[in-house]
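The complex appears here without one of its protein chains, the remainder shown in place.
Moving on to chain A:
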Amino acid sequence: MKIRLMAGVVALGLAVAGCGGGARVDTGATATAAAQPSGSGSAAPAGTVNIAINPWVGYEATAAVIAHLLTNELGYTVQKKELKEEVAWAGFETGEVDVIVENWGHDDLKKKYFEEKKVALSAGSTGNKGIIGWYVPQWMADKYPDITDYKNLNKYADLFKTSESGGKGQLLDGDPSYVTNDEALVKNLKLDFKVVTGGSEAALLESAVQAQEQQKPLLFYFWTPHWLFDKVKLARVNLPPYTAGCDADPKKVACDYGELDLDKIVSKKFADTGGKAYELVKNFSWTNEDQNAVANDIQNNGMSAEDAAKKWVEANQAKWQAWLPK
């Protein structure tokens, strides 16, 4: 009885998997005939595009505009999946993610998924320039004009002391998934500061807003494009200028962050079979101002991502017409 039941289960399993050789994870590269759990459609003729949504609003803005065009101009169905970056990349391999619309560097992941696993490739720049840097609220730059030069930071270290910084000034860092050289920078530039890790983007946002409202000192890691610049006035602290290769050795970095060209990443399978949807994703390119406008509507004007995208699309016909596949 028990054995019969087992046999039944296995037989059913084989039927579900649709192949006699066990259940393979559907890699984009080999594209075996393995079963897909329903609910995670693929970019096959059905016309579903799976877009990963990384957790920041600028990303959501880009994704919303692409999704709007895919749905309304090309007739695709779009599935959005909230994922952190690292996890989203893993989705290329299982076929659960087709597109990452805004990628910040991640050379280690590119090496793994482009070269070793061969399941993903870059679909070109988004047109957005990502700039990471150290910021203080504008009121501090007004009150202490020389604070925006890193050489003077030690002079003001006392201002930045908090209960967490152990007698030194505090440099607030964000989510652990972010690209950062801050520990090395503080050490190599001989700054009397301690890197305190907030642990999330929310920790940075709340601190920055309070720093403006309450006129409290704050030195923190931040980046553009970001909607926060529309709400809080910030001034960038100048570190020794970036030159190509100055950040090659992560332990010896003593220069500012370089400008990152943000790009789109797609699964190999989507590039091969995505048709018009892939063309659109590849052609997509806009400016930081475009993205900030949409992100600001989502973040501060209470619009849904869909409505904000629609508003931008209606106002910028010429731009997106050029992205549509011929």
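A few notes on this one:
The rule we apply is simple: contacts are C-beta pairs under 8 Å (C-beta built on N, C-alpha and C of every residue); 3 or more make two chains touch, one makes a residue touch a chain; residues count from 1.
Keep this in mind: contacts and distances are computed from a predicted model.
The UniProt record for the undisplayed chain lists the protein name "Glycine betaine/proline transport system permease protein", from the options "Lactate utilization protein C", "Aspartate carbamoyltransferase", "Glycine betaine/proline transport system permease protein" or "Bifunctional protein PyrR". Across A:128, A:197, A:267 or A:292, the single residue that touches the chain missing here is A:197. Listed residues A:109, A:185 or A:294: the one in touch with the omitted chain is A:109.
Of the listed residues A:74, A:87, A:189 or A:235, the one in contact with the hidden chain in the full complex is A:87.
Note on the undisplayed chain: of the listed residues A:157, A:172, A:234 or A:281, the one touching it is A:172. Taking the complete complex into account, residues 13, 16-17, 21-25, 27, 30, 34-35, 37-40, 55-57, 60, 81-87, 90-91, 94, 96-97, 108-109, 112, 162-164, 166, 172, 175-177, 196-207, 209-210, 213-214, 298-299, 302 of chain A touch the chain not shown.
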